[in-house]
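Only one protein chain is missing; all other protein chains are in place.
Coming up: subunit A.
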Amino acid sequence: MLGIVRQKMLEQSLKKIRPAVSVLRSYSSAAKQMTVREALNSALDDEMSADSKVFLMGEEVGEYQGAYKITKGLLDKYGPERVLDTPITEAGFTGIAVGAAYYGVKPVVEFMTFNFSMQAIDHIINSAAKTNYMSSGRISVPIVFRGPNGAAAGVGAQHSQCYAAWYASCPGLKVLAPYSSEDARGLLKAGIRDPDPVVFLENELLYGESFPVSDEVLDSSFCLPIGKAKIERKGKDVTIAAYSKMVGYALKAAETLEKDGIDAEVINLRSIRPLDRSTINASVRKTNRLVTVEEAFPQHGVGAEICASIVEESFAYLDAPVERIAGADVPMPYAANLERMAVPQVEDIVRAAKRTCYRSVS
């Protein structure tokens, strides 16, 4: 199901201009606000200071302070031997990092966007993901590939693709997609400590967004489990499963739906591979309806996999067909109005949820 609708100009331009403050009520008494950017920076800082085998590699991570300022201050703190500015050779430096990981150090490779990882994908899949298996457990690859993924604002077809489905289809990789600052911090720390290759899909438009964080999150030993989804909002009428930026949209949709008497449960997937099938299935068995939301191309996407999982395990519990919301099945256009139509909007999620509840869509 494609959700393509014209977004109100004002809302969209506001989204582009300033970061929105999240109004989540599901966190415990939170004193501090932290942006996703700060969360990622602090996670890298913590892990680099705890383990001297962790080092960063990527374009502009050092002197430029990071193309999106995620690695700000780390060069000054850890020096050029641990924060390496590379030439523009994705295939080369990814291969070098994987080789280093074979020997036990822990590289964190930054791709300026995951679109550029296509130049290095041979090493991510063939050299990193498959090695533990091919060597029968003798060589593990404790590497993290991180960077912004998915659509930004007006950056055109070659800078806007979401790679969650591509990487998540490959056994041997762990694919994480954080939404809030807590997710970003916890999942990145977990990924760096993990002995397997981790693909960490951030989102450029979320970097500036602020979320409340509890003291537990700020602790240096804070880690989130890989492979467990989070119920961001409990509900009983329909389950909305999303990852990354779409979780924010799903939460807004849930607020709108509440006014119409539909109590939506929002699941933040957090981990695309391994996918937390048990949480999603348990939720669907409770609500009996499912809407999946993603920004990526629809065919063979995360939503398709979730739908198949539900059909395999909880078919009898479904009261309505699964609704799948994804980006338009076209390369991302540049023109602003076309771009708005190519990415799911809150209204699409609301309409899909209403369709599963057999309510009129108006």
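Throughout what follows, a contact is a pair of C-beta atoms (placed from the backbone, for glycine too) under 8 Å apart; a residue touches a chain by one contact, two chains touch by 3 or more; residues count from 1.
Going forward, contacts and distances are computed from a predicted model.
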item	value
Protein that the absent chain corresponds to, by UniProt name, given "Tubulin delta chain", "Pyruvate dehydrogenase E1 component subunit alpha", "glutathione transferase" or "Cardiotrophin-like cytokine factor 1"	"Pyruvate dehydrogenase E1 component subunit alpha"
Which of A:Q33, A:S49 or A:N337 contacts the chain that the document leaves out	A:N337
Option touching the unshown chain, where A:F116, A:F145, A:Y167 or A:F211 are the choices	A:F116
Contact residue for the chain not shown (choose from A:D46, A:E59, A:E182 or A:E202)	A:E59
Selected from A:A91, A:M134 or A:A308 as touching the chain missing from the view	A:A91
Where the unshown chain meets subunit A, residue by residue	4, 6, 16, 59-60, 63-64, 67, 85-89, 91-92, 115-116, 119, 152-159, 328-331, 333-338, 341-342
